[in-house]
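Just one protein chain is left out here, and the rest sit where they should.
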Amino acid sequence: MAQEFASDAALPPRPAWWAFVAISVIVLITLPWFVDISLQLSLSLAFVLSLLALSMSFLWGYVGILSFGQTVFYGLGGYCYALFAMNFGYTGWAMVVALALPALFGLVLGYFMIYGRISDIYLSVITLVVTLIFEKAIRSTSGPEYVVGSVRLNGQNGIPGVPGLQLPGMSEPLSIEGVFYLASMAMVVVYVGLRLLLTTPFGRILVGIRENERRMQLLGYDSRRYKLAAFVLSGAIAGLSGALYAVWGNFVAPEMFNLNQAAQVVIWVIVGGRSTLIGPIVGTGVIQSLTVWLGASGVGQVTLVLGFILMVFVLAFREGLLPTLGAAWRAIVGRSGAMRNARSGHHG
Amino acid sequence: MVQQFATGAYLVLFSVSTLVLISLGLAVIFGLMRVINLAHGEFIMLGAYCCVFSVKAGMPLWAAFAVSALAIGVFGVFVERVIIRHLYGRLVDTLLATWGLSLFIVGAVTTFLGPQGQGIATDFGNISVGSLNLSVYNLILSAIALGMLAVTWVLARHTRFGLLIRGTMQNAEIASAMGVSPDRVYMVTFGFGSALAGLAGAVLVPLTGVSPTLGLAFVAKAFITVITGGQLPLIGTATASALFGTIDGILAYVYSSVVGEVGLLIVAVIVLRLLPSGITGRMRSGL
Partner (left out) sequence: MDERIAKGPAAAGGPVLLQTRALEKRFGGVIAVSKVDFTLHEGEIRCLIGPNGAGKSTFFRMLSGQIKPSSGEVLMAGVNLAGHEPFQIARRGVGIKNQVPDVLNGLTVRENLWLAAHAHPGNRNEARIVDELAQRVGIGGILDRLVGELSHGQRQWVEIASVIATEPRLVLLDEPAAGMTDEETAQTAELIRELNRRATIIVVEHDMQFIEQIAQRVTVFHQGAVLLEGSFEQVVSNPVVRDVYLGRGH
């Protein structure tokens, strides 16, 4: 599972991994038979948010770009879906737009930052600033004059009544169970897709760029182009996540862009570990459960605990839960030289 | 015509001064330690609360300012010892850890002080200059901002510790050579930057009030200003604040504060495109 580690990444996944994916799919398909509606709802949300985590972690762990602003694309995806679907009624096409527009914005923003040779740290801070500005901008659209087509933006109240996904041939929008399948399968498809991407030349070049960008340039690769492509791809994935959120909750709001949401994405990835693709999924699940459990006691406590977790992990568990647990496991079981010496060399 | 210009100038002055206030602390820490403190907004917020409580406890305003600066300065030293010190050289990790700290502080304040806002009133009133009605407090604020720059400059140029800090900025070994541990230097620097942030919060609170999420309002602008300013804290902050304060002041006056911030970001991106290390990025000397 932790095979997505850098030095193994370029190799085709082992049979054990495919088995893991197959079993997961089977479990996910059969889960609604055993699990009640409200749990399906919570799990669907976790899957949707995992996509957001994956978009950030792919960019960070495999390409080396730390973006604090994946929420920009997440929010854009949600709002695009809502506005398109509510104006034109074609929810299928709304999905497409919700992927395309964030990707396009990613192209523009990424172009400025990557071709503008802005240093890594500044890039991270700028992505954060962009999402904050989006939030502020959308929150200020409360007045009736802020309309897209026939739909009011509604400022900080968000847009309720977003239609569920209803493709041609369906007599009504997706049910809760339907959304569960959609979200879980989207997550699986993106996870598998990203893993397989790493075995393609494009994916291998991205990892090379993360390892040593200058060396790759000296070999003749235009690293800017590849980084931009990765940035756009992760923007599209985050946009998909936002659109699915809109389908899940029938609601979009400026909170999708805000600092708290952006922080949560970072926390999911740090807790889960960015050197694997399964890590962020696990991290999202853990933190989401924690958030829901704590949320009952009040907003302040949630923020406090999340902040504490982030600090602790940065100070003590840099690699995240999975790699730390993995290392502990190996120490206990005592398999040192037998395994590929992949682990120690990687510091993303 | 003259009146419009004068009003504009007055608003720009206020805008620039506010930017200086909220950015200088962050710039000092970034410029001297290469640490980006994402909890900076929360330091400002804590300073604001400190001021409110001091005034409500009966202190005169100027004393409340001093207490706030001192208290947050001490808090900054504490944070540096407990968290920052372990992460030197690890820019990304410092960024993340301070982000965690920011969330932690907001969460703690919300839990213990409640989410509602608080404030204090000031009765400085207005003065008339020509046909303009200017708020005295805004002028005081501008004076304090200027004072911050001046004090920082004097401390840096004319005290032994300032020399130490400037030397360490160039080369960490200089501190050791002068018999002071670089650790100490960083600790004091972080404390000083935090004190500036606390003071900013205190000075702004009569105008903005305070709530746990006050930091959010300033964070975007402060970061844009500091990054665009580049690595020299004083020159960088001064020039970037002047540039952005003017743009933001005009745009916010003519359109809205959101347009002001968007305008800031666009200009910042353009400036960074031309000068990727910020305005003072290539300057080797100066503060």
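The first chain written gets the first letter, and so on, giving A and B; residue counts start at 1 in each chain.
In this section, a contact is a pair of C-beta atoms (placed from the backbone, for glycine too) under 8 Å apart; a residue touches a chain by one contact, two chains touch by 3 or more.
Predicted, not measured: the structure shown is a model, and the values here were computed from it.
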item	value
Chains in view that touch the one left out, judged over the entire complex	A
Selected from A:T91, A:S184 or A:S223 as touching the chain missing from the view	A:S223
Residue in contact with the excluded chain [from A:A137, A:I159, A:V207 or A:V265]	A:V207
Interface with the undisplayed chain - residues on chain A	6-7, 10, 201, 204-205, 207-208, 211-212, 214-223, 341-342, 344-348
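Simple rule for what comes next: only the chains that are shown with their structure count from here on.
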item	value
In the complex with chain A, residue positions of chain B that touch it	36, 83, 86-87, 91-93, 95-97, 99-111, 115, 212, 216, 219-220, 223-224, 227, 256, 258, 261-262, 265, 268-269, 272-273, 276-277
Touch list for chain A against partner chain B, complex	66, 112-113, 116-119, 121-122, 124-126, 128-130, 132-133, 136-137, 140, 259-260, 263, 266, 270, 298-315, 318
